[in-house]
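Below is a slice of the complex: some chains, not all, each in place.
First chain written, first letter: the chains are A and B, and each begins at residue 1.
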Amino acid sequence: MDKELMKRMGFANLDLMRKERTGAPEAIFCPGKKPEQIAEIMMELSADGDAIMATRATAADYEAVIKLVPDAVYHEEARIISVNGTEPEGPLVAVVTAGTADIPVAEEAAVVAELLGNEVSRIYDVGVAGIYRLFDRLPDILEAEVVIVVAGMEGALASVVGGLVEAPVIAVPTSIGYGANLEGISALLSMLNSCANGVGIVNIDNGYGAACLAHKITG
Amino acid sequence: MDKELMKRMGFANLDLMRKERTGAPEAIFCPGKKPEQIAEIMMELSADGDAIMATRATAADYEAVIKLVPDAVYHEEARIISVNGTEPEGPLVAVVTAGTADIPVAEEAAVVAELLGNEVSRIYDVGVAGIYRLFDRLPDILEAEVVIVVAGMEGALASVVGGLVEAPVIAVPTSIGYGANLEGISALLSMLNSCANGVGIVNIDNGYGAACLAHKITG
């Protein structure tokens, strides 16, 4: 077996060839890791000039990273630290949200897609309670090669969009809402049961995963 | 306390004044009752000429009833046995379904509303996967004083309709779907988390309850 495939760091085995194998570089999921660990991993992974990112990063994480990787960038609303991001110029991905409170998750998706090289159009706050808002922006949505729909509460927007566009739709349930939203389970179930076809679902609040899938689809 | 308020039958205490008190006559929920019990209760309750109904009634239930109450009517798709139904001439209730498979529940709602005296317009199979179907029928929906939305799977239709009409909306989740629909729980959660306001929810597959509420609202 090829030992160059990874590098042992004691607390982490870096997967240096992941980009070649799966089309996306390794990303660091920050919760549960110490800022110093995040910084060391980012330094190691960014050495080869690829796009590297850390998701769900706090300001404290960023402070640790910037000491070791001075050109790291912090996308605050998206909670992402990036290094060596690709210039977005590839196929267009639309990121659509139902409400204003869904924007942080949408930004995670949008920033990741841009770092991977996709162009992104942001179409926010077009939820079904005022469906005319959606139709107003439909022409923009129809231009995209992949549509990411980000919605909490009842998540109905994914079904409505899924019935209107030809492009594949990636649905991201969010934990926005209260009570019977069950911290996102309600939106997740809605999307899984969508009466529209051609919708793929990712985990609750997983903007990162949606962007990776969008990038692979357009890759 | 007024003993004439009810009549003891051993296995059931009939609530003869319920119509006066709550605006709707007592209805019999058939599952778990024997056909003969259903027949006896219907005979007793229908003696005063009010609208009486038995819901979730099987053909076998009807056979037992017809022996004791010859003018009982069986509404097959709605699974309702009725006696002395009111002529529908009151305020208009729209019953809207997302799909074809939701129709039995919708018929339960429609037939009950008619038996209570409401006029009913049936608008079936206008789910959000093909949202133009909904807009095509929107003028009909807008004429109603109450709108009952019946939907399974992700139940998104309730939110979309709730955002388009001024009338109160009653949402009935159905058990239609499979897998992560959790036998109707998914649609139920969707409706409870609707981003549209002015939506009241009833139990899964509870067309009867929706019609009672609609009747009270228009009463």
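Criterion: a residue touches a chain if its C-beta (ideal position, glycine included) is under 8 Å from a C-beta of that chain, and two chains touch if they have at least 3 such contacts.
All values reported here derive from a predicted model rather than from experimental measurement.
The complex in this file is a homo-oligomer whose displayed part has 2 chains and whose full count of copies is 8.
The rule we apply is simple: only the chains that are shown with their structure count from here on.
Taking each chain's centre as the average of its CA atoms, chain A and chain B sit 43 Å apart. By the touch rule above, chain A contacts chain B in their complex via residues 98-99, 127-131, 153-156, 159-160, 162-164, 177, 179-182, 185-187, 189-197.
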